[in-house]
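Reviewing the structure listed below.
Complex shown without one protein chain; remaining protein chains in place.
Right after this comes chain A.
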């Protein structure tokens, strides 16, 4: 996650000190990704090392202030203009888990799917509650607008997962049915191994 660029974006609005940046970052994103002060200062010192920000005196209370440089502005603009890379997705634990559950002895993959679906739907219910509360009033400032976008992103992401789980389940059912009616299919374990292997191949070929 780009804390680096997040902080640059906040600094473009004027000089700020460390714990102020942390507070503003969190109110923008609804504390969805909490930061600790240590992370903020580590990031600030790297930004300073790279010439993207400079120390810029102190405020009346003695907080050290940081200001964005021209190089920092260029870096920030290029961040907004460049799409986030989706071609090398991070490892997804759920996809790995389901891939491993296919044909695993003593594991009912439909139970694995259902327990995840339960969890995912519950998270969606909770996010939807928050969203409904947020929508009860017209968002009053840009922090509220930003937070709404973040909550909706969480909902869409969870939705994609729930739909994929539904799809996995019906795919498994269809493959099991197809294997059961195939004349060449052996009765018994082969009928479940067939679709399992097909699903495993499919999962592999997607990587």
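Keep in mind that, in the parts below, contacts are C-beta pairs under 8 Å (C-beta built on N, C-alpha and C of every residue); 3 or more make two chains touch, one makes a residue touch a chain; residues count from 1.
Rule of thumb we're sticking to: contacts and distances are computed from a predicted model.
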**Prompt:** Just by its UniProt name, which of "ABC-type antimicrobial peptide transport system, ATPase component", "Acyl-CoA dehydrogenase family protein", "ABC transporter permease" or "EfeO-type cupredoxin-like domain-containing protein" is the chain not shown in this complex?
**Reply:** "ABC-type antimicrobial peptide transport system, ATPase component"
**Message:** Can you tell me which of A:12, A:71 or A:126 touches the chain that was removed from the display?
**Reply:** A:126
**Complete:** By the document's definition of touch, the residue of A:55, A:153 or A:170 touching the omitted chain is A:170
**Item:** Missing-chain contacts mapped onto chain A
**Value:** 23, 26-27, 30-32, 34, 114, 117-118, 120-122, 124-130, 132-133, 135, 147, 151, 155-156, 158-159, 162-163, 166, 169-170, 173
